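Input: one structure, supplied below.
All protein chains but one are shown in place.
Labels A, B and C are assigned to the chains in the order they are written; within every chain, residues are numbered from 1.
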Amino acid sequence: MKIAIIGATGFGGAELIRLLHGHSKVEAIDVFTSSEVGEQYSNKYPSMIQIYDQPLLEINYSKLAQYDVIFASTPAGVTSTLFEPLMNKDVVLIDLSGDFRLKNLEDYENWYGKKSAKQQYVDKAVYGLTEWAKENVKGSTFISNPGCYPTAALLSTIPLYKEDLVIPGTCIIDAKSGVTGSGNSLVKSSHFCEANENISIYKMNKHQHIPEIEQGLKMFAGTEDTITFSTHLVPMMRGILSTTYINVKEGTTEDMIQRAFEEAYKDAPFVRLIEEAGMFGTNRVRGTNYCDIHWDLDERTNRLTVVAAIDNLVKGAAGQAIQNMNVLFGYDEMDGLDQIPLYM
Amino acid sequence: MKIAIIGATGFGGAELIRLLHGHSKVEAIDVFTSSEVGEQYSNKYPSMIQIYDQPLLEINYSKLAQYDVIFASTPAGVTSTLFEPLMNKDVVLIDLSGDFRLKNLEDYENWYGKKSAKQQYVDKAVYGLTEWAKENVKGSTFISNPGCYPTAALLSTIPLYKEDLVIPGTCIIDAKSGVTGSGNSLVKSSHFCEANENISIYKMNKHQHIPEIEQGLKMFAGTEDTITFSTHLVPMMRGILSTTYINVKEGTTEDMIQRAFEEAYKDAPFVRLIEEAGMFGTNRVRGTNYCDIHWDLDERTNRLTVVAAIDNLVKGAAGQAIQNMNVLFGYDEMDGLDQIPLYM
Amino acid sequence: MKIAIIGATGFGGAELIRLLHGHSKVEAIDVFTSSEVGEQYSNKYPSMIQIYDQPLLEINYSKLAQYDVIFASTPAGVTSTLFEPLMNKDVVLIDLSGDFRLKNLEDYENWYGKKSAKQQYVDKAVYGLTEWAKENVKGSTFISNPGCYPTAALLSTIPLYKEDLVIPGTCIIDAKSGVTGSGNSLVKSSHFCEANENISIYKMNKHQHIPEIEQGLKMFAGTEDTITFSTHLVPMMRGILSTTYINVKEGTTEDMIQRAFEEAYKDAPFVRLIEEAGMFGTNRVRGTNYCDIHWDLDERTNRLTVVAAIDNLVKGAAGQAIQNMNVLFGYDEMDGLDQIPLYM
Partner (left out) sequence: MKIAIIGATGFGGAELIRLLHGHSKVEAIDVFTSSEVGEQYSNKYPSMIQIYDQPLLEINYSKLAQYDVIFASTPAGVTSTLFEPLMNKDVVLIDLSGDFRLKNLEDYENWYGKKSAKQQYVDKAVYGLTEWAKENVKGSTFISNPGCYPTAALLSTIPLYKEDLVIPGTCIIDAKSGVTGSGNSLVKSSHFCEANENISIYKMNKHQHIPEIEQGLKMFAGTEDTITFSTHLVPMMRGILSTTYINVKEGTTEDMIQRAFEEAYKDAPFVRLIEEAGMFGTNRVRGTNYCDIHWDLDERTNRLTVVAAIDNLVKGAAGQAIQNMNVLFGYDEMDGLDQIPLYM
């Protein structure tokens, strides 16, 4: 397998290289960029000195068409047009941006404030929440990789909606993310002296992942729901903890909830149902593709609290992209991803 | 003023000393303890070497009765009996523990799992959420200082309930705290390699601050409500960010919400209504008694999100205790507390 | 006292405001800047909302001349000319930059790579390492405030050189600093995901504080020496720990070392000689003007290790500047600076 990565200088791209380095089928990885062409990749990521010293290559479609897989890890608004010339080539495309996620183009333009990709390409893209989209991913050549927050939010709620255990209109998702979620650009909120020893809230009721979560609930659980979703910035580098509050229907028991999760994820090697809250935390998944889920039903309020933990750069980005590649090509789903988390 | 602090070796006690050091009326501070008697205080808090080198004194009631104010910063279950012999003495008592907060003793025993204080003493204690209890504090000699989470939760919700803008039964409070909230005892969850680069959830639906928040809503807004409340541990030392989600009643406008908050806190020097989310974060109040509040009303869901930020050791403990002392004695409310936060 | 601060938007300026807010003699503080004129200061430092909301004022010499004290907290290369028109006015000038520190202009130009200030003004400036320059500061109207690293390095070595206990040519200073030392500009090394969980070294053998330390040894101990000095960036916000290694002369005993330090700092309220290493650390001085010093003599090598801890923004910048102001005006040396460190 020969792999190309476009937009490789961001954290998502660096993480793709880190994980693909250990993939048994990958023979070559090349990195493409729209700026800094010629610069050695390890100048930007000195962690890779002597390991991955390749130069950044200019984006060239005839060259790109010769790879087996192209990952795009570019900002929103870029792959919407960048991928067009590659759509009919014999190459698998996996986009990590939000450009092909929202099937309703109006939603994209409203929430992203950018011009959307063309409907035909958005339609073609398979929304690759791997655990729920496996069959579609298998037959596809174009994957739109889910956002980090939606991955955590959807994995922890789809089983509940699907089994009709919860009351629509009551779902509130309070998400917390580490600073890598904002990427490596030099903005004030990522300055050490601003992010450290601080927790803050951002994009209140305006986050572009809101319609993606709602679409996912419809797509995979068949439920139209309107949710509340908030995002907080936490002084750590990696990790998302997503806390979902949702009212259960009368008659919903703990057993029914447990069975819904177990049934949903019995064949999902990366989803772990964690029995005790004390065993749960974002450091338990650091650096890996796992999604840990824990829940508690409050009898006082008949409200269910579900927490999910992922590494936003892995299951929330590069890892799930590779997981999708594995499923698409029929490889072992864990190839390149079978690691023990870097707990401490 | 001569001040005694019992249980002074915890973070709450150390913070009392730090803040009282700058109080214009305080002439002497003595520290009492049930263990390590005789040890120099600055051996435990070397930050205070040459500033506060006093020895830890043995608890002695006849001595204690000679102080003007006694602060107790002991763990739950201690002041319930420790304070008894001092109840009829001419000394102001301010308890920072949970022992006298819950007026319903059954609630205390259920949620704390400990034997409660006697009803007569619990009845005597004024629950000192200063902004809402000022008149009662003035005439009192015995203050039960609020918990850290309830302080943030109540300050951000009472105005809404009081003005009848929100729908009971819909209130969910997702709180996040720094590690000082767990005190200085050596437990696994406070080990640097466990707490750092991690966010976790604890005491799901079991936190003893739940009945305290519900009691506060009843006490200050006259509303009986049952809430959902969760607590997360964040990799920072100080700070609580409390995110409240609550449905507004039909007809509630942004103006009505803003007026409710402005009216409630127009004479509250420590409550700041923050207009922009970007200005809001726990680092904006670090080391001080401020409580910052910001809110956003989501038109898609008719749900209101209110965030409050406090320093858990100051407004959430020692600072509010001193604020109560100031109000009780008729001092300037900001005496000892008029500091600019240690932003970075 | 009416105070003006030029270059107030940096960390040094914000720290001046934080500390001056508690100074008993200060009636007014105004902030001046070369950009963002008119912006409310608390927009940049939202920690100060409702506390310090003044607008940034345009730099205007006739206005500036009416203040009692002007602090400049501008980058190197600015006050060298900015202060010129104020030199003969009846106003005390205190410069926190490096522009007037090096008496030898060639040194300035070599190490800073900028054009130096004029010799006459450099000559006029009193190098305000307060503990050693008290008498000169008293009679002065123009203070050049020491650098953060030199403050820690000089306070921990001058007594040794002065008492002739150590061997010139053997002094190595290994310094470690928190990220506030790099200021609030958005550079890669201050990005949370670069600074966090990382320790690095920078400006090896090229740091502009090298000649300042050597000049200080000559100025206050009368010794010409050439030192080695290294600076490391540590994942914390505040604090400098300076570790000095130096060979002692034959016959130098522990008693002689201890007496040298005690004698040197017997009247210095901010210097604390710490007896046990376990009591020593940068968090013991956080937010305050203290300089903690601890040492150990190794009998195997006859080498002395001296560690000093300061808060780089306080004793290393704004705090020492205020200490100098206090000494210059004959105020209590601790006015505005008598705080207990924010240990946790």
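Note that in this section contacts are C-beta pairs under 8 Å (C-beta built on N, C-alpha and C of every residue); 3 or more make two chains touch, one makes a residue touch a chain.
Predicted model, so just to flag it, every value in this text is computed and none were measured.
Q: Specify the residue from the set A:99, A:197 or A:296 that touches the hidden chain.
A: Reading the full complex, the residue touching the unseen chain is A:197.
Q: Just one of C:104, C:119, C:185 or C:200 touches the chain that is missing; which is it?
A: If we include the chain that is not displayed, C:200 is the one touching it.
Q: What residue numbers in chain A mark contact with the hidden partner chain?
A: 11, 14, 17-18, 21-22, 43, 45-52, 180, 184, 197, 237-238, 272, 274, 279-281, 283-287, 292, 313, 338-344
Q: Spell out, residue by residue, where the missing chain touches chain C.
A: Within chain C, the residues touching the omitted chain are 169, 172, 174, 176, 178, 193-194, 196-205, 226-228, 230, 232, 234-239, 241, 243, 245, 277-278, 280-283, 286, 294, 296, 298, 300-301, 303, 305, 307, 344.
Q: For the chain that got dropped from the picture, name the residues of chain B it touches.
A: Considering the whole complex, chain B reaches the absent chain at 11, 179-180, 184, 186-188, 190-193, 195-197, 235-237.
FYI, only the chains that are shown with their structure count from here on.
Q: Taking each chain's centre as the mean of its C-alpha atoms, give the chain farthest from chain A.
A: Following the centroid criterion, the farthest chain would be C.
Q: Chain A to chain B: how many Å between their CA centres?
A: Once rounded, the distance between the two centres reads 38 Å.
Q: Could you tell me the distance, in whole angstrom, between the mean C-alpha positions of chain A and chain C?
A: Distance between chain centres, rounded to whole Å: 46 Å.
Q: At least two partner chains per residue is the criterion; list those residues in chain A.
A: Residue numbers touching two or more other chains: 193, 196-197, 235-237.
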